[in-house]
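Here the complex is missing one protein chain, while the rest keep their positions.
Let's turn to chain A:
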């Protein structure tokens, strides 16, 4: 398995672990006030913001650890640059990821049209963000494995 394939798998697993563990950590803190209270919106806003920051920092740390482990186990240096194949796969992954997020965004807006609570819209947006991240990693893995 190549460096990029392993990196895609690590990225997929770490994204899932970060999201699930963060949700498990934040769920007990869900405010008990009414569904439309300011406290609930503050909670959802901070949920998205902190998740974004935690996710970025965790991805960087996991990437560094992965590179160290990769060097030790394979005695091979990771590629220092992205060539045309990497860029092409990156673009395809971004396209699919973006498509999934936009789909989630439209569903979230649709939930408002059919009179769903605002929390539903937030939850759909958060989940679509996670699924779009996962889609990007799966697309990268698929194309590195099966070709472009």
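Just so it is clear, a contact is a pair of C-beta atoms (placed from the backbone, for glycine too) under 8 Å apart; a residue touches a chain by one contact, two chains touch by 3 or more; residues count from 1.
In this section, contacts and distances are computed from a predicted model.
Within the choices "Ion-translocating oxidoreductase complex subunit C", "Helix-turn-helix transcriptional regulator", "Multiple sugar transport system permease protein" or "MaoC family dehydratase", the name that UniProt assigns to the complex's undisplayed chain is "Helix-turn-helix transcriptional regulator".
Contact with the undisplayed chain is limited, among A:3, A:22, A:43 or A:105, to A:3. Panel shows chain A; residues 2-4, 79, 81, 83-86, 144, 146-148 of it touch the chain omitted from the view.
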